[in-house]
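Only one protein chain is missing; all other protein chains are in place.
What follows is chain A.
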Amino acid sequence: MLTKAEDGASADAQLQDNADIAVTEDGDGVTCTFTGPWTTHSVAQVDAGMRELENRDGVRSLRLDLGQVSSFDTAGAWLIKRLAQKQANKGADVDFVNASDTMAILLDAVDEMAKFEDAPVTAGRFDWLAPFEIVGRNVASLGTDFLAGMHILGSTIRGAQMKLGRGHAINPAAIASQIDKMGVGAIPVVVLMAAIVGAIIAQQGAFQLRYFGAEIFVVDLVGILIMRELGVLLTAIMIAGRSGSAITAEIGSMKMREEIDALQVIGLNPVGVLVFPRLVALVIALPCLSIIANFAALGGAMFVAWSYSGIPPQAFIDRLRESIDLSSILAGLIKAPFMAIIIGIIGSVEGMKVGGSAESLGRQVTTSVVKSIFIVIVVDGLFAMFYAAINF
């Protein structure tokens, strides 16, 4: 038992000390006297010195004197035991001197670990093939993702029934609450964004058309662009960022806490319970939001046309009536449900891929948003080509 550390004054002095080793050599016998605190907080200073001692060759007998150690914990015990073990392996006789009972117990406790050989560290070498491996893996996962998406689409179309087709668990309340969250809640931001974009396009168009004295045609430009492309595309991108990420996060955190598994064993179809209401809500909400975005964008454009080009609202509306017809409006709105389905399915597929860690949740949410925005834009391009081909 150590009494040194127990009386106040000297204890304080001891605490100021650093851990230290005094080595005295006597022929091929070595005595190490350890002083000061040997704890987790102090061993960093002596680690290098201890490693030097461990690697010393030709030591026949090693005496380890623990009598002057002021405090001791597993880290100190580990360093001393490591030295003893390494030297013992080299054929030295190791003796512990003045070790108290508690020290002996601690030294025993770390004994198992000292025998454990350092596993060789496999350093990450630079591999020329690594970039190709990443590309290959991404291509392969594209295939499985597509299959998973089709699976979800398939089970959604089949309906939200329970296993074995029992009951039709279409829950109007769930769908309505999702429409409220994803549709109604998004109105302010969609309106604001669409109005600003409409205004910007009108200003840029008017500025260019001014050279030809054809400023009134800015109405045609804005009307067709917004109705056919921008209204729905901007809304879809906003919803992908707003609701797609929410779907992934909700489903993902349920997956993390085994709630999806719980649904399964209770006999509910997770796709039916979780994905179906969200998908239906999106398919209803996105076209409605697109219509609102169209109005807002035209409003923004009308305001700029009036203040920047001096086209009065009356003239703007007259011109608009001539330039756009039902087909321009439909060309835009037809795309909305498709984009809703894409956002919903990608959000769900990525949510289902969440593993056990918080990090994977963040990664899948990011992937979900990036993927849905990308695919929404690609699909918009495909629609444009299709419309051109059929002269719509």
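Basically, contacts are C-beta pairs under 8 Å (C-beta built on N, C-alpha and C of every residue); 3 or more make two chains touch, one makes a residue touch a chain; residues count from 1.
Here is the rule we use: contacts and distances are computed from a predicted model.
Could you tell me which of "Sulfurtransferase complex subunit TusC", "Ethanolamine ammonia-lyase small subunit", "Iron ABC transporter ATP-binding protein" or "Cytochrome d ubiquinol oxidase subunit II" is the UniProt name of the chain missing from the displayed complex?
Hidden chain, UniProt protein name: "Iron ABC transporter ATP-binding protein".
Considering the whole complex, which of A:Ala75, A:Val94 or A:Leu209 touches the chain not shown?
Residue touching the absent chain, from the options given: A:Ala75.
Check each of A:Ser100, A:Ser155 or A:Ser323 against the chain that is not shown and name the one that touches it.
Residue touching the chain left out of view: A:Ser100.
Name every residue on chain A in touch with the hidden partner chain.
1-2, 5-6, 11, 15, 37, 39-41, 43-44, 47-48, 70-75, 78, 82, 100-102, 105-106, 109-110, 112-113, 116, 355-359
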